[in-house]
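Below is the structure I would like to discuss, written out as structure tokens.
For this depiction, one protein chain was excluded, whereas all remaining protein chains were kept in their positions.
Each chain carries a letter (A and B) given by its place in the written order, and its residues are counted from 1.
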Amino acid sequence: MANPSYYVHPTALVETTQIGKDTRIWAFTHVMNGVYIGENCNIGDHCFIEKGAIIGNCVTIKNGNMLFEGVTLEDGVFVGPHVFFTNDLYPRSPRLPEAHGRYETHDWFKPTLVKYGATLGAGAVILAGVTIGEFCTVGAGAVVTHDTLPYSLVTGNPALQRGWVCKCGLKLRLTESQAVCTSCGQKYRLSDGRLSPV
Amino acid sequence: MANPSYYVHPTALVETTQIGKDTRIWAFTHVMNGVYIGENCNIGDHCFIEKGAIIGNCVTIKNGNMLFEGVTLEDGVFVGPHVFFTNDLYPRSPRLPEAHGRYETHDWFKPTLVKYGATLGAGAVILAGVTIGEFCTVGAGAVVTHDTLPYSLVTGNPALQRGWVCKCGLKLRLTESQAVCTSCGQKYRLSDGRLSPV
Partner (left out) sequence: MANPSYYVHPTALVETTQIGKDTRIWAFTHVMNGVYIGENCNIGDHCFIEKGAIIGNCVTIKNGNMLFEGVTLEDGVFVGPHVFFTNDLYPRSPRLPEAHGRYETHDWFKPTLVKYGATLGAGAVILAGVTIGEFCTVGAGAVVTHDTLPYSLVTGNPALQRGWVCKCGLKLRLTESQAVCTSCGQKYRLSDGRLSPV
């Protein structure tokens, strides 16, 4: 395309044209053919996005991220620097004779879904097969081994839930199963272990 | 500058000229305009240094590091491979409509200070707003959530203090609140929970 509606830094390698308008892709980043990227995204330096990854609109991907086949980021997701995605719970070198059998089919493959508005902190590790709930925040350096609830804050290795966060990102303080965000004013209620906006 | 007193690898992108003499910047590294780097530093491959980062003299930055706005490294700091700096405790995609309000001002921003002679181990995570004390060593893979003391050794997720280190880097063994480094001979005394050279 002579005049694409998105920006690609001169040192980036972009092999797909399935990129929405106003998206920007920065230096030394490599996007493979077969990737889909929505509108108004920002993808930092030194990223690698593999065929089969799907990225929604308004997504921010900081530097050094590698998104493999099977990773889907819904709209508005934030991926901090160098988050670790995976798509195989028990990887071996496929070139290792003892492991050839496991790689003859695609059964090893486990997709990852990051839902609307969620945040993945710097250096977080997301194990294959996990779903991150809407507006969930995964703390920096956390190792996520299970699905996470919407609006939850999870940290540690392995990641455990430590609290709740607002749509706008701030930590919430609950009183009698209710919370009001001190930044944006959004109200929430906890019911049956799940937080919902009211 | 036709003949700068510092070295830039042909594949690096360096947009600032505020770089001290004898500093070397290696392959595929991107240094933005507005960065300040002192003398006699070594900055490895695949780094990204954002406008607003400040780097002193005699600093070693191993490969794959991303230094964002608000990160200040004093003289003699060692940054191991792929250390994770952050500058926002509750990040969201600024492109997410529900989070726009939080990014209209700069209140989300928290600077990070790494003081003279400190070491940040491989893959350590430094949360926004933290100060790392002089000659402190942060262990590989540690997640630092609070300020650290001078000469302290901190490891784990979250990082806790496990001991003390010498200016030269070696671990110290204290006997009756005193220690002598077996490598360089420096003497220390512990008083009121803080270690000082004597």
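Note that in this section a residue touches a chain if its C-beta (ideal position, glycine included) is under 8 Å from a C-beta of that chain, and two chains touch if they have at least 3 such contacts.
It should be emphasised that the depicted structure is a prediction, and the values quoted were computed from it without experimental measurement.
Visitor: With respect to the chain omitted from the figure, which of B:6, B:28, B:68 or B:188 is a touching residue?
Guide: Per the contact definition at the top, the residue touching the missing chain is B:28.
Visitor: Can you list where chain B touches the absent chain?
Guide: Chain B touches the missing chain through residues 11, 27-28, 40-42, 44-46, 57-60, 62-64, 75-78, 80-82, 117, 119, 121-123, 135, 137, 140-141, 155-157, 165, 167-171, 183-184.
Visitor: Taking the full complex into account, what residues of chain A touch the chain not shown?
Guide: Considering the whole complex, chain A reaches the absent chain at 13, 28, 30, 46, 48, 64, 66, 68, 82, 84-86, 90-99, 101-102, 123, 125, 127, 143, 157-158.
The criterion applied here is as follows: only the chains that are shown with their structure count from here on.
Visitor: Nearest whole angstrom, what separates the Cα centre of chain A from the Cα centre of chain B?
Guide: Computed value for the inter-centroid distance: 26 Å.
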